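Of the protein chains in this complex, one is absent; all others appear in place.
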Amino acid sequence: MSDERFFKREGPFTVEVLAQKIGAELKPPERAGQIVRDIADLEQAGKDDVAVFCNVRHAGAFAKSHAGVIVTSRKLGEFPHNGSALLLSNDPRLAFAELGRIFYPAGAPKSFVHPRATIAATASIGAEVAIAAGVVIGEHVVIGARSRIGANTVIEDHVSIGSDAVIGPNCSISHALIGAAVNISSNVSIGGEGFGFVPGPQGPVRLSHVGLVIIGNRVEIGSNCAIDRGGLGNTVIGDMTALDNLVQIGHNVRIGKGCVFAGQAGVAGSAIIGDYVMVGGAVSISDHVTVGDGAKIAGKSGVMRDVAAGETVAGYPAMPIRQWHRQTTALAKLAKKSD
Amino acid sequence: MSDERFFKREGPFTVEVLAQKIGAELKPPERAGQIVRDIADLEQAGKDDVAVFCNVRHAGAFAKSHAGVIVTSRKLGEFPHNGSALLLSNDPRLAFAELGRIFYPAGAPKSFVHPRATIAATASIGAEVAIAAGVVIGEHVVIGARSRIGANTVIEDHVSIGSDAVIGPNCSISHALIGAAVNISSNVSIGGEGFGFVPGPQGPVRLSHVGLVIIGNRVEIGSNCAIDRGGLGNTVIGDMTALDNLVQIGHNVRIGKGCVFAGQAGVAGSAIIGDYVMVGGAVSISDHVTVGDGAKIAGKSGVMRDVAAGETVAGYPAMPIRQWHRQTTALAKLAKKSD
Partner (left out) sequence: MSDERFFKREGPFTVEVLAQKIGAELKPPERAGQIVRDIADLEQAGKDDVAVFCNVRHAGAFAKSHAGVIVTSRKLGEFPHNGSALLLSNDPRLAFAELGRIFYPAGAPKSFVHPRATIAATASIGAEVAIAAGVVIGEHVVIGARSRIGANTVIEDHVSIGSDAVIGPNCSISHALIGAAVNISSNVSIGGEGFGFVPGPQGPVRLSHVGLVIIGNRVEIGSNCAIDRGGLGNTVIGDMTALDNLVQIGHNVRIGKGCVFAGQAGVAGSAIIGDYVMVGGAVSISDHVTVGDGAKIAGKSGVMRDVAAGETVAGYPAMPIRQWHRQTTALAKLAKKSD
């Protein structure tokens, strides 16, 4: 059960209402009036909770779960269980995500501009925004309606941010045009000069970086990420793409829509990433590499060449994942033989 | 010698006093009255300094050192040296750490609340705290006695921090219950939403994250770390555990006590780390993996499977370190042969 000081929970709801909201079939139907108070983990859930069972590996936990209600698929719902009511859904994972938003809606935060925020006279601030203490907003900045800017965040001259954005504290944003409904966590740096250097007689000489960072709608950016602006041309992050914490995006990188980058991944300058690419944690993608739509890159890989659309790669250097597994196995055998 | 502008040094002390404070035996005893003014490196130390010799690899430096006093073990004290007085200790490394605190005690900083800190009326602020300029403290926050909060740090609603904490500047802390005597460096993010997504028809959909970050007593967290809160249930870091800089801790990770994570290590969601685990720099630990008590993970490893208690692993994928060395050797031979 969540800590009520930190999280405001809606409800309770009857199972019937939840079934309707997420478009699921209740089994057995006579449990329609049962009360549900919270979402919970399959193993921790009690009689007032709804949990999810969406992976056959958890069949044991499903069999023993004390959850009052469990969301699952028609197929997984055939496994033995402990008397929970079932909500049968075509996509139980997504249905459970929706239940999360039903019990914990984003809420309509209070609108305010803190007197200790420093906002340039030329900035354009939308309706119903929330701008916390210590925020610094530069000349000609545009902040869309209902956006929230966390304390001590700095938004430099001419940056534009769409409506319904949530930006956490201590972020530093410059040289960027940012879409609507983005979610940017804390201590994020956006718009820094790219790391393009030319060797000079006394050391590296930085190239001029006169491009921007262009961020689409509904993009998610985790804590302590760093996203550089382009040199000539822009750095681009497409709609619905999500970055975890401590991710590095180099200058002139172009990322498509719906991609997912896990923690500490990094993309070097001018790489091109397609749509719906999945990038594991601590992956490194070299400069000027192209990764096709729907590709998957296993955690910790070092991608040094192009990856075709739909391909799954792993390793350092990265290669098709089956090949990597073969190499891993062959090397283990070789070492054993040579003992 | 340390820069007196930055560091306030206590002393001088006689060797006798130091021997007593750290429980060491002085050899020869007639050097009891010798004066010591500072701690120093074995190679840089002069006649007024105390240094440490705790590794046989430095026997050459020990032989030539001009340190007035050297802390060492009875065994290492048999090596030839240059006339330094010796302080013989069962654990010279720990004894030298204690000497550091004798010459450079943490001190009792001035207590103050800067007029440019913004503190919610409902926050509970302990006695003798130091709260710097630009700090923003939300509703119902609890700050324990004698804690120090660095400039421009943001502590969101309901967060609780124990007594004697030292928190650096520009940190962003939300959704967290934090113990006593923690040491959190600068630009640290704690309590961000975890990176749990479900694929949706238009892109990734984030799961609700309604858990907290629970941090024990005497935990150390380096600069620019990011620690996410739990989804269902909490992210937990046990007493005395230390994280170096730029470490990533994912949602629902559980870390035991007394662990050490070197710089840029990362732990993905729901991994479980036992007590006294040593994690090298740039190590990546995959989600849902379990690492047993006292395990050691060599720098740069990619841990993709469980690691047993007490085991030492290395490599990508990580394997027992002897096996990794065998594989590394076998591969080198193979490449030579195939030339």
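Each chain gets a letter, A and B, in the order it is written, and its residues are counted from 1.
Note that a contact is a pair of C-beta atoms (placed from the backbone, for glycine too) under 8 Å apart; a residue touches a chain by one contact, two chains touch by 3 or more.
Treat the numbers as computed from the prediction; the structure is a model and nothing was measured.
Within the whole complex, the absent chain has one touching residue among A:H140, A:R305 or A:K336, and that is A:H140.
Only one residue in the set B:Q34, B:N245 or B:S286 touches the chain that does not appear here, and it is B:N245. Interface residues of subunit A facing the missing partner chain: 116, 118, 134, 136, 140, 152, 154, 156-158, 170-172, 174-175, 187-189, 192-193, 195, 197-200, 202-208, 210-212, 224-226, 228, 232-233, 246, 248, 250, 264, 266, 268, 282, 284, 286, 302, 304, 316-317, 319, 323, 326-327, 329-331, 333-334. Listed here are the subunit B residues that touch the chain not shown: 2-3, 5-7, 39-41, 44, 93-94, 96-97, 100-101, 103-104, 114, 116, 132-134, 150-152, 168-170, 183, 185-187, 218, 220, 222-224, 239-242, 244-246, 257-258, 260, 262-264, 276, 281-282, 299-300, 316, 328, 331-332, 334-335, 338-339.
Heads up, the rule we're going with is that only the chains that are shown with their structure count from here on.
Chain geometry summary: the mean Cα position of subunit A and that of subunit B are 29 Å apart.
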